[in-house]
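Let me begin by handing over the structure; questions about it come next.
One protein chain is absent from this view; the other protein chains keep their places.
What follows is chain A.
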Amino acid sequence: MKQITAINDFVIKFANVNGSGSASANELFAKAILRMGVPVSPRNIFPSNIQGLPTWYEVRISEKGYLGRRGGIDMMVAMNPQTWAADVEEIEPGGYLFYDSTRPRPASELRDDLIVIGMPLTEICNAVYSDPRQRQLFKNIMYVGALSVLLDMDPAVIEALLGEQYKGKEKLIASNVQALNLGRDFAKEHLKHPLPIRVERAHRVGERIFVDGNTAAGLGAVYGGATVCAWYPITPSTSVAEAYQKYSNKFRVDADGRHNYAFVQAEDELASIGMVVGAGWNGARAFTATSGPGVSLMTEFIGLAYFAEIPVTIVNVQRGGPSTGMPTRTQQADVLSCAYASHGDTKHVLLFPEDPKECFEHTATAFDLADRLQTPVFVMTDLDIGMNQRLCDPFAWDDARDYDRGKVMTAEDLEHKDFGRYKDVDGDGIPWRTLPGTHPTRGSYFTRGTTRDAYARYSERGPDYIYNVQRLLAKFATAAKLVPQPVPRPAAKRTRLGVIFYGSTSPAMHEALDVMAGQGIHVDALRLCAFPFPASVKEFIDAHETVFVVEQNRDAQLRSLLVNELEINPAKLCKVLHYDGTPITARFITQAITDHVHEAMVAPVETKA
């Protein structure tokens, strides 16, 4: 049997039971590798349940810095008897199976193409600890200790992390270190170590930070100047609002305890978006964070905000749909429902961050765009970026950057300028607005969802209606120039193949592009950062014979949007779809594209320069 051999490049997965306290031990493991200078990318795969059901933590370790899922598992830490068979099945041939051998498994339940490593965790715990909760918790720390020996990790790094985690609680530090050493001592004495897969110190992490997208988005809302957050709890978006509150409490509370923000847990999504609409109408920067079912409830208000032209920011952390779908699994399946949310002809601005850093940036930018364009702006993240910690460039903020409050007339402006709430004065489709209370006699108007003329006067006249909706289209065209622009990644060689992708697909995509290039398949790539699509998107598609559109939903929603909005021949856009609820892997993308290339025999042209 050929064992898997790898330094700083393997995938390890922990199979646990929800509620057993494994999360912090697993995170400790991932962070320790990170501190050794080796990039890691962990993913929580958890059920929609608080306790008892299976949960997994998959850690990609990649010195090259690939942060997407690779596909396949090199080592399984199988701590959940319920999922034993499936977990064992998942390991790559020649891989490693680590398990609690207090009750040894018969050979029939093992695989002979695996290296099986048993450690009587429960037995050791029961001998050392009497408290049931301690027995449970320290079992997790003990396997981290054992793994640190097997994988040759630096114990000082782990101890330092424990010290940070339990700062000020010396007792806890000591007991955790004790459990860690119990695991280490056992492994040193009884297990063959280090394994052929192991970790070696490197310097590949640099200044990067390790954070989840929801925390980043909540912080982005603080930096972006949001003062009103109205939300309703829903997985996986809840931590966006919670992060906003946490950072607001840190940065926005005056010495006398007064808050420069408001944070309302609304009674439902109808109310949360309603409050955001009201606050936006009245000149505050307001947002809500939600997920698919919440967006469904919000659509009537989103249509009002679109038509009445009110700034609104919505962070949509997408999950598996339709309906309640898979609340704790990831998808990019709300693209169409958000792009065209609400009845009638509507179109909305969508931003697609690829990692936590962009969750921060795009959320902050969303407020500028919403104010500038006076329209709803969606930040479209998903569970994969939202709830998993990801290595990314540090957050950056330019202190010279000011908020773009858009076209708001002051009392002084109103003295000498003509005001028509829905008049296209500047030719960009964006009208001027006034805020309630500005001027005693000028600039007041009635906001409504019904049609009106350029002076906001109720009107059902056809020409008034057409003027309005055409202006909204002109405004949308302006938006295409203001939104974050697509990021091209040209192939090393000239090619007729192109690929379009967006959001959390990014890290797996970059790995797949490298792998394919290594196999001689060259593909030009374009990462979309926003809808409406800037002109460069059409140019990219026109410049290639076949363009793959990679996304994480069943119905190729982004592809539909491209076809619809840019009037592309659908035959040209080839679907690459991953939608089982787990984050897309580099292997999946590589396979799908290479299969297609071979099938279609679209041989990449290699022209010598």
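Following the convention adopted for this analysis, a contact is a pair of C-beta atoms (placed from the backbone, for glycine too) under 8 Å apart; a residue touches a chain by one contact, two chains touch by 3 or more; residues count from 1.
Everything that follows uses one rule, which is that contacts and distances are computed from a predicted model.
S.K.: Under which of the names "2-oxoacid:ferredoxin oxidoreductase subunit beta", "succinate dehydrogenase", "Sugar ABC transporter substrate-binding protein" or "Type-4 uracil-DNA glycosylase" is the non-displayed chain listed in UniProt?
M.R.: Its record in UniProt gives the absent chain the protein name "2-oxoacid:ferredoxin oxidoreductase subunit beta".
S.K.: Determine which one of A:173, A:209 or A:336 touches the chain that has been left out.
M.R.: Spelled out, the listed residue whose C-beta touches the missing chain is A:209.
S.K.: Out of A:261, A:306 or A:432, point to the residue that touches the absent chain in the complete complex.
M.R.: Here the residue in touch with the unshown chain is A:261.
S.K.: Looking at A:29, A:231 or A:301, which makes contact with the chain not pictured?
M.R.: The single option touching the absent chain is A:301.
S.K.: Could you list which residues of chain A touch the chain missing from the display?
M.R.: 207-211, 219, 222-223, 225, 227-228, 230, 247, 250-252, 254, 257-264, 266-268, 270-284, 286, 300-301, 304, 394-399, 402-403, 434-441, 444-450, 453, 457-460
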